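Below: the structure, in C-alpha cells.
What you see is the complex with one protein chain gone and the rest in place.
A and B label the chains in the order they appear, each numbered from 1.
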Amino acid sequence: MRHMRKPIGFTLRWATLLLVAVVSLFPIYWMVMSSFRTHDEIFRYTELGRGLFLPVDWTLQNYRDIFLDPAKPFGRYLLNTLSVALVVTAAGLLVNAMAAFSFAKLRFPFKKGLLALFLSSLVIPYEVIMIPQYLLMRDLGWINSYKALIFPQIVWVFGIFMLIQFFADIPRDILDAARMDGARWPRIFGVIVLPAAVPALITLGIMTFLNQWDSFLWPLVVINEEQRQVIQVAISSFQSLRGISWGKIMAATTISSVPILAVFVLLQRYYVQGITMSGVKG
Amino acid sequence: MKKKWPLTLGILLAIGGLSACGDSNGNDAEAGASGSQAADGEVVELSFWRHDYAPEAEALKKLIASFEESHKNIKINFQMIPNDQYETKIRTALAGGNPPDIMALDAPTLASYAAQKAIIPLDDYFAKDGSKDDLLKPVIEGLTYDGKMYAAPNNEGTIVMFYNKKMFEEKGIPLPSKNVDEAWTWDQVLDAAKKLNDPAKGVYGWNPTPWGFVGHEGAPYSEMAFLWQAGAEILSPDGTTAKGYLDSAESKQALTFWKGLFNTDKVSPKELPQDAFWNGKVAIHVDGPFAFQYQEQNFPNFKLGEDYDVAPLWKDKKMIGTTGSWGMAITSKSEHPDEAWEFVNWVTGVEGSKVWYQETKNLPARQSTFDAFDELKAYPMNIYAEQLAKYGHPRPVTPAYPAISEAIRQLFEDVGLGNADVDESLAKAVKKVEDGIATLGKE
Partner (left out) sequence: MPRPASPARSIKPARRTSASYERQEAKAALLFILPAFALLALFIFYPMLQALWISFRHYNLISAESAFAGFGNYRKLLGDDAFLASLRHAFYFTVVVLPVQTAISLGLALLIQRKFRGVGFFRTVYFLPVAVSFAIASTIFRLIYNKDYGMLNIVLKGLGLPVLDFLSNPNISMWGIIILCIWRAMGFVMIIFLAGLNNIPDYLYEAAHVDGAGPFQRFFYVTVPLLKRTLAFVVIITTMDALKIFIPIYITTSGGPAGSTSTVVHFIYETAFKQMNMGYAAAAAFLFFLLVLAISAVQLRLFRSDVEY
C-alpha cells in the first residue's frame, strides 16, 4: 500500500509485524527448547539469563524415549491419526462442499429452515451428546473401530457454513448458462464449481485436518485398544497423577505439530485466495 | 425409539446382574482350581482398565505375564487410560453398559459405583481365598460400602511431611521428630515456615498439599486432613447430612488457619510450580511414598538424608493422616466374574502384593507385605507405616463422594486462593454436599 512509504507508517508496520511474531513464537519456542532439556532442567531456571532461554544440557533423550518405547509406539499413533484425519478430510470435503453448494447456489423450498437446523448443531455443547453418541456407537457395534472416529466426523457444519460464504461469489449466471447448455447439476458442480473453489476447499481441508489431528475426548472414549489410539490421547498419557514427563510431552507435541505445519507451508499458495473466477466475476 | 434404549439397557443390566450372581454362587466350589474351565479348551478373555502411571503399569505387566503363565485359560487385555480422563472413560463405558471386566478405582469413588450396582461385592470371594484378615483395618473400612466389600486394594496410601534439611540447618531450625507420636503441630510448622520463607529467592516455607490447587482428587486428599486434625467432621456419622458437621466451629478454625497460610502469613504458594520441592523452591512439603522413586528417577542429585528428610504429617487437636488408594473391582457386566477374581486375587493377594510393593514402592495394604520387607520397618517407610497404623483415616465412603470431593476442593480454593469469607464458603460447600447427597445418595 502506498501510504506505507512514509517512514513512520513503515516502522509502525514492521514493529507490529515483529511484535506479533514474537508473541506467536514465544510459547512455541519455549516448548521446543524444553523438549531438548532434561527433566530436572525444565523448571530450574527462574531468572533472566541464558539458562532460561536455551537448554544448558542439550539432550535428545526425550525424542528417543517417545519413539523407542515399545509399550507406546509413537510412530504407530502418528500413522493412525494421519490415516483417520486424511479419510475424514477427503470425505468431509466432498460431503460438505455438496451441501454448501446447494445452500449457496440452488433454489429449493425450506432452504432457510434447513440451514438453521444445520447451524443449530454447532450450538449444542458436544460434551452432552457424547454419551448418547457413545450409546449409538455401541448399538452399531463400532466401539473400538475407526468407523466411530470417521463417520460421525465427516459432516462439519462449520465447514458447510464457511464454504457457503465462498460459493456465494460464484455468479449464478454461469451456472444458468451451463444449465441452458444442457449440463446437469452434478456436472456443473464437478466441472465448474469445484475447480473454482479449490483454494476454499484447501482452506477447509487444512482446518478439517487440524480438527481431526486435535481430537482427543472422542477417541479416548471409543477406542479401547492402545495400538489403535490416536496421537493426542498418547500425548496426554505422559501426564500421570504422580508425575508429568514434561520433556516427553514437549517432544511429542513438537513432533506432532510438524505435519500440520508442513501441510500449511506446502499449500500456502492456495489457501489465501478466494474463489478464482477471474474475468467472470460479477 | 427414544424410550427404548434405556429400557434395553435396564434389561441388559438386570440380566447381567443375575448371571453375575448366578456365576459367583454356582462356581464357588470349583473357582479355586485355576484350570476349572481349561478342560473345554476355551480361553476366557478379560479386559482390565487402569489409569496410566509407568512404574505401576510395569508392575502390572509383570503380574499379568505370570498370571497368564499359570492360568493358560485366561487372557488379560490390559488397557492403560490417561490419568486425567480415566474416570470420564470408565464412566462413559459404564453408561454404555460395556465396561471392562475389571476396573481400577480410587477407594472413595467405590460407593457411587456400588450404589448404582455397577460393580459387584467381593465378600464371597474374599471369604474363600482372599486372605481378608491380612488386610489392614483402615483399608477394609475404606473399601466397604453398605456392609459389603467392593474392591481389592493394590496398596494403601497416606501422606507425610517432607522438609529440606539443608534449609532447616541454615536457619538453625531444630529438625522435626521422626516419631509419629511426636508430630509437629500446625503452629510449629508455621513458625518454621515463616523463618524458611524467602520471597526474594522465590522460596516458600510450606506447601501443604502435594500438587497445589489442582482440579483432581490430589487436592481434597490432603485438605481433608486439616479438617479432621482440627476435630471437624465432613458428614454426620450416618452420612445423611453435612450440616452441623462440615460447618462446625472446628472447620472454621481449620479454614481460617488455611486462609492465613496463603493470604496473611504468605508462607504457602498459591501457584505451586512443577517439582518445587525438588528444585529447592519449597522448604516444607507433603507427599506420598511414591515420591522417593520419583526423586530417584528425576532428581538423582537431591538426596534423602542429605538434602531432605521426612517426618510424620503435622497435627492440631488430633493427629490424622488421610488414607486410601486405588483398588480393583469387578464390574457387574462381566461375564466371567470368577476368572476376574482369579486375576484380581493374583495381583492383590498375599504374593501379588509383594511383587507390587517391590515394583512400585507403594505403601502395602497387607500385613504380610509389611512383614516380608525389612525396609518397611526402617526409615523412611516406617513413618508411613506407623502413621497409617495409628492415625490413618479413610475418606468418607458414600455415594455422594464425588460431590464431597468437589465441594472440599472448591472450599479450600475459595478460601486459600480467593481469600473468601470462611463462613460463606462453608455455607456454599455444605449446600453442594447436601445437593450431592440428595442426587447421588439415591439408590
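The working rule: contacts are C-beta pairs under 8 Å (C-beta built on N, C-alpha and C of every residue); 3 or more make two chains touch, one makes a residue touch a chain.
All of these numbers come straight from a predicted model, not from anything done at the bench.
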What are the shown chains that the left-out chain touches?
-> A, B
Filtering A:N62, A:N96, A:N224 or A:S240 for touch with the omitted chain leaves A:N96
Contact residue for the chain not shown (choose from B:E69, B:D238 or B:E271) = B:E271
Which residue of B:K62, B:K75, B:R91 or B:K318 touches the chain not shown here | B:R91
Logged for chain A, residues touching the omitted partner chain are 1-3, 13, 16-17, 20-21, 23-28, 30-31, 43, 46-48, 52, 95-96, 98-99, 101-104, 106-109, 111-112, 114-116, 118-129, 131-133, 135-136, 151-152, 154-155, 157-158, 160-162, 164-169, 179, 184-186, 189, 199-200, 203, 207, 210, 213-214, 216, 232, 235-236, 246, 249, 253, 256-257, 260-261, 264-265, 268, 271-275, 281
What chain B residues would touch the chain not displayed?
-> 2-3, 5-6, 9-10, 12-14, 87-88, 91-92, 94-95, 97, 112-113, 116-118, 202, 213-216, 269-271, 273-274, 276, 281, 402-403, 406, 410, 413-414, 417-418, 420, 436, 439-440, 442
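The definition used in the following text is that only the chains that are shown with their structure count from here on.
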Approximate Å spacing (C-alpha centroids) for the pair chain A, chain B | 38
In the complex with chain A, residue positions of chain B that touch it | 5, 47, 51-54, 57, 61, 79-85, 88-89, 92-93, 95-98, 202, 216, 218, 273-275, 278-279, 281, 288, 290-291, 294, 298-299
Would you mind writing out the residues of chain A in touch with chain B in their complex?
-> 39-40, 42-44, 46, 71, 130-131, 134-135, 137-139, 143, 217, 220-221, 224-226, 233, 236-237, 239-244, 246
